[in-house]
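For this view, one protein chain was removed and the others were kept in their places.
Labels for the chains are A and B, by order of writing; each one numbers its residues from 1.
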Amino acid sequence: MIALLIILPSILLFVVIGVWAERKISAFVQDRYGPMEIGYYGIFQTIADLLKMLQKEDILPTKADKPLFLIAPIIIFTSIFAGYAVLPISPDIIGSSAKVGVFYMLTIISLDVVGLLMAGWGSNNKFAIIGAIRAVAQIISYEIPLTLSVLSVVMICQTLDLQEISYQQGIWINWNATSNLEANYLFGIKALNIDTTQIGGIFTWNIFRFPLLMVSFIIFFIASLAEANRAPFDLPEAESELVGGYHTEYSGFRWGLFMLAEYAMMLLVAFMGAILFLGSWNTPFPNIGSLALANWTSGSPGTFLGNIVGFSWLLIKTLLIVYLQMLIRWTYPRLRVDQLMHLCWKILTPIALGIVFIASIWRLMMI
Amino acid sequence: MILLFYLFSFFIVASSGAILFVKNIVHCAFLLMITMLSISGIFILAGADFLAIAQIMIYIGGILILILFGIMLTQRNNINQVPISNFRTSITSILIIGLVFTMLITIIFKLDSESLINQRQELIASSSISQIGFLLMTQNLIAFELIGILLMVALMGAAMIAAQFQDKPIHANSSHE
Partner (left out) sequence: MNEIPTTYFLFLAAFLFSIGLAIVISKKNIILILMGIELMLNAGNINLVVFSRSDTSMIQGQLLALFVLIIAAIEASIALALVVLIYKHFNTLELDELNKYKN
C-alpha cells in the first residue's frame, strides 16, 4: 500500500517536471531559452498546459470504432503503471515481492503493444494505422535485445527477484541471507582475491561485478529508448511525417493520457536500468580503509533513515538516466525504418547473445 | 481467494461467450485478450506463477499481435459482418456443444475429489521457477532441446512462407509498411 501511495504521486509529479525539463533541456541544447514567461524561469508552464488541455473538447470521430477508441489510452496507461509494482524503491518498500519480478516487467512492455494497436485501428485514420503498425514492429523487434541484456544480468545475479538483485549490489548483501554467506569479488574474478564485500560502493554494482555488463547496459539503454518510442526511435510519432502517429485523433484528456503513458514508460525503463545495472538503492561511495564512506552514506535496512537514503540514491540515478534520454532526443537525428531494423537485428542482437554466453561462463567460473 | 476465482472465471465466461456472438472480428480479438489475462489469473491462483507470466507474454505479446496483424492485413471488405452461420448448423453446433459439456460434467462429478488434496503447501509458498529450471535442465532436457530446434524450424518456415510475397505484384496496400 505504501508503495502505491508513493509511486502514483511521483509519476504524476515526474510528468509535470519532466515536460518542463524537456523543454528547458531542448532549449539549452539549441542555444535558446525555452519557456520563461509563466512563473519564475518558466516553472509553471506545464501546469498551464495541463489546465489548457483539460478543458479541451473530447472529439470522437464519427466512423471511429467506439469501444476500441475509448478504451485504448486506458489500457496503455494501466499496463505501464502496473509495471511499477515490482520496483524496489528502498530496502523495505516494494509493491509486490514476487519472485518473478524481472520477467513480469518484460511482460508489461509486451502488454502495451496491444493497446497501441487498438488506438491505431480504432482511429479509422490512415496515418494512425501506419503509425501504430510501425510502433508495434519497432517495439516487438527491440524486445529481443532488451530481454537478452536483462538475461545477462539475471545470469550474474542468479535470481529474478528485483529486491534480491538490489541487495546483492551493495554492502548489505548478507542482510537477508540465511544459509551460505555470499561475497562480491572485484570484477567477479575469484582468482584476483579482492574481496569487495566490505568495500561496497561502486565496486559492487553490477557493471563492476562483470565488466561486460557495461556493454550490456548500453544495449539495454538503446533498446529501452526504442521501447518507449523516444527519439531517435520516434518514427511512430514523427511529427514531420505522420502528423501524430497513433494518437492523431485524440484530443483533450485522452491525448494527455498518451503523453502520461510515454513519460511513465520512460521513467519505468530508467528505473529498470538503475536497478539492474547501477546498483539500485546502494551508495556509490566505497569503504576505503578507515574512510567508511559506504557505511556513512547508506542507512541500514529497517530504519527510517535507511529507506529515505536508499530512495534518494535510486532517484538520483534514475534522473541521471532520464536526463541522458532527453539529451539524446535532441542530439541525434531520427532513424529510418530500415536503419532501425538493421540496428536491432544485425548489431544489437548478436552482441547481446554473445554477452549472455560469456555471462553464463563467467558466473560458473566465479563459483 | 474464492472471490478472486469467481471474478476471474466470470471474466473468462463472459468474454469467451461474447466471442461467439460478436460480429466484429477485431472486437473478438480484444475479447480474446481479456480471456487470456483472466486465464493467467487462474494460473496464479492454482500456484503456477512463472507459467502465468509466460502465458501473458507468449499469448498476448505474441500470438494476439499475430492475429491482429492477420486480421488487419486480410479483412478489408467485410470487417463488420462476419457471417456466423445459418440456422440449421447453429442448432447442430449447440446440440454438439451441449453433449460435450454434459459428458465433461459427468466425468467431473464422478471424480473422487477427496484424493485430490493439496499436498505441497511449502512449495506453493515459494516460487515454482527454481523447480521448473532444475527439471528442465536435468529430467526434461531432451524435450527442452527439441523445443528449441522446433522453434528454429518454425521461424525459418514462417519466414519462407512469407517470402513468397516478393515475386508477385500485389495491389497497393496502404497499411503495409
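Odds and ends about this structure:
The rule is short, and it goes like this: contacts are C-beta pairs under 8 Å (C-beta built on N, C-alpha and C of every residue); 3 or more make two chains touch, one makes a residue touch a chain.
On a predicted model such as this, the values are computed, not experimentally measured, just so you know.
Touch, as defined at the top, links the missing chain to these shown chains in the whole complex: B.
In the full complex, subunit B makes contact with the omitted chain through residues 1-2, 5, 9, 12-13, 16-17, 19-20, 25, 28-29, 32, 35-36, 39, 42-43, 45-48, 50-51, 54-55, 58-59, 62-63, 66-67, 69-71, 73-75, 82-85, 89-90, 92-94, 96-97, 100-101, 104-105, 108, 111, 113, 116-121, 123-124, 128, 131-132, 135-136, 140, 143, 147, 150-151, 154, 157-158, 161-162, 164-165, 168, 170.
Methods note: only the chains that are shown with their structure count from here on.
Separating the centre of subunit A from that of subunit B, both taken as means of CA atoms, is a distance of 29 Å.
Chain contact summary for the complex, subunit B toward subunit A: residues 24, 26-27, 30, 33, 49-50, 53-54, 56-57, 60-62, 64-65, 68-69, 72, 126-127, 129, 174-175, 177. Subunit A meets subunit B in the complex at residues 65, 67-68, 98-100, 103-104, 106-107, 110-111, 113-114, 117-118, 121, 126, 129-130, 133-134, 136-137, 140, 143, 160, 337.
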